[in-house]
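The next block holds one structure in the form of structure tokens; read it before the comments.
A single protein chain has been removed from this complex, and every other one stays in its place.
Going by the order they are written in, the chains are A and B; count residues from 1 in each one.
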Amino acid sequence: MLLIFEQILNGVQYGVMLFLLAAGLTLIFGIMQVINLAHGSLYMVGAYAGTWFAQETGSFWLGLPAGLLAAALTGVLIEVIVVRRLYDRDHLEQVLATFALILIFNQLVIMIFGRQPFFVAMPEGLQESIQLLPGLQYPPYRLLIIAAGLGVAVGLYFLITKTRIGMLVRAGATDREMVRALGVNVRLLYTVIFGFGALLAGLAGYLAGPIFAVQVGMGEQILLTTFVVVVIGGVGSIRGAFVAGLILGVLDTCLRAFLPGILRLVMAGPDADALGAGIAAMGIYLLMAIVLLIRPQGLFPAAH
Amino acid sequence: MDRSNALKTLAAVIGLLALVAVPIIADAAGSTAWISMATRILIYGMAAASLNFALGYGGLVSFGHAAFFGLGGYVVGILYQTYADETLLFGFIPGTNQLLVTLPATILVTGIAAAAIGALSLRTGGVQFIMITLAFAQMLFFFFSGLSAYGGEDGLIIRRTNELFGLNMRDRATLYWVTLAITALFFVIYRRLTMSSFGTIVSGLRQNERRMAALGIEAYRYRLIAFILSGIGTGIAGAMLANVMRFTSPDLLAWHTSGQLMIMVILGGVGTVTGPFLGAAVLLILEDVLNAWTENWPLILGLVLLVVVLQARGGLMAIVNLVRGNRS
Partner (left out) sequence: MSAPVLKVEGLVKRFGGLTATDHVDFDLADGEIHALIGPNGAGKSTLINQICGEMRQDEGRILLDGLDISGHSAPQRAKMGLARAFQVPSLLNDVTVLDNVTVAVQIRHHRTYRISDSPRGRRDLFAEAEGFLAGTGLAHRGDIVVSDLSHGERKQLELVVARATKPRLLLLDEPMAGLGASESQEMIETLSTLREAHGILLVEHDMDAVFNLADRISVLVYGRIIAHGTVDEIRADPEVQRAYLGEEDA
């Protein structure tokens, strides 16, 4: 029971990270209708830049703003140089251009930091597990990630529903011409949104450092999962990204944790482990296929 | 008109002769590596051309064609292993090492897979279609990664290339010529397809689904057939690749492979007949040359790709046509 509870917490923590990535991606999808495969690269940039700065300064907490800043700046840069030209192109060209960005970023990171993964220590003050329930020790760092994710979710909710920029974002998703008519600089708005999405991706990447290794290509696996989140949640919907992120996070974590064990009841150990891992990895894609077949626009279709 | 037709035929004959002569030239030049490279170009060209039929003609942006590429490889691999172990697959299917059996088997398996994936995916469109095709390919990727009976993540070694008419398939040149023959046959069918009545309908649906509906065309079934044909073509290419490499692995099913095939299509020119072959040649050779030159070749490849996508609309075929147009 405790084990299940612990895995669900892990799942929520993973889900929250997926949400951080998906929030930016779904905004970019929903508002600018651009498929940005390079979103995972921004996650990687945040992780590398933050971790490097943290190692230089010896402080995890100083690494955080460095990671966010690097990711946001990189985001703005690729928006201005590349993505901006893709707004009026078809999806195929968007996929390929941002695929090219992945190649470029991966190789740049290898050139700067080498191929060796970085392993990052838990930040000072958060190393000791704390007792959540009798018998359940849990690392506080993971709780911090959950809190950060929930904080961002709440913040985004207010930003979108209560502020002028949020209103522009909502209007932009449904009616670009209207936003233009309001005299808003749509170009700038897009750049800002893109940079903001990049910042959230960088946050996710930096926070992921102590849990997964910081390595080249780290953005790609999670990017695919993030796309699944966005599509299941409904392209353009922050709320959908949140709900779908949590569902997928928990589902994926629990499948990976428990499926091999269940399979081992009926087959040999190593085979069960391999097959279990395989099926567990298939799980989220299967869910996406099912959701799309029932609701082709996802769980929370953005109003268009 | 007649003269330009004659010129075209002449060009095709010369092109074919040049292709036939590749192993001889390579031998003479002492670079037998060229033969393998040329074989791979033909195979990837078939895969990219097949993708191009769905993508360029049908407007179906599939990000999951690696699924069919990989499936083709595994059909050959699994049938070979079953043959070598002298067991029965699923308890009733004997294995085989005969190309004349494995290719039809590939057509059957990838056809069924494409029918299933297409039937489900085509209920969506736009971004969702891209993502759901990717999802199905990923499912197969993880499935084969977990299939430890057939190599799991490490892939499956095929000790010997499939046999065909008692030819010596260990000889690289022979294998190349066999591949060339299959590619030539493929090319004739594929070219016909793009110009056929069915091809016209499929390309009409890409251009304007609303217009086609007003003329009486139910988009779904035509797109499904196009998707199936496209999947089968890619599967055949995958089967040939497995034969040539004597190896197949989940890598063939990875999303990078789907991306690579798409790059070939766009590099050569979306919706053109010969473009994908050109794209395959350029990409594979570029990778090879850059790789020999610098270990940072992916960076350069990325930049080249970026420039091509952003600047050169129409791909290489546009340039070729430009040159051709100037001459005539």
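Annotations for the structure displayed:
Here, a residue touches a chain if its C-beta (ideal position, glycine included) is under 8 Å from a C-beta of that chain, and two chains touch if they have at least 3 such contacts.
It should be emphasised that the depicted structure is a prediction, and the values quoted were computed from it without experimental measurement.
Considering the intact complex, the chain excluded from display touches B. For the options B:A173, B:I217, B:L286 or B:I300, the residue in contact with the chain missing from this view is B:I217.
The chain not shown here is touched by just one of B:A149, B:I189 or B:I285, and that residue is B:I189. Within the full complex, the residue among B:I201, B:L253, B:A280 or B:L301 touching the omitted chain is B:I201.
Residues of chain B in contact with the chain left out of this view: 189, 192-193, 195-201, 203-204, 207-208, 210-218, 222, 225, 229.
Here is the rule we go by: only the chains that are shown with their structure count from here on.
Chain centres here are Cα averages; for chain A and chain B they lie 32 Å apart. Contact residues on chain A toward chain B in their complex (touch as defined above): 29, 35, 82, 85, 90-93, 95-97, 99-104, 106-108, 110-111, 224, 227-228, 231, 235, 270-271, 274-279, 281-282, 285-286, 288-289, 292-293, 296-298. Within the complex formed with chain A, the residues of chain B that make contact are 55, 61, 63, 120, 123-128, 130-132, 134-136, 138-139, 142-149, 152, 255, 259, 262-263, 266, 270, 296, 298-299, 301-303, 305-306, 309-310.
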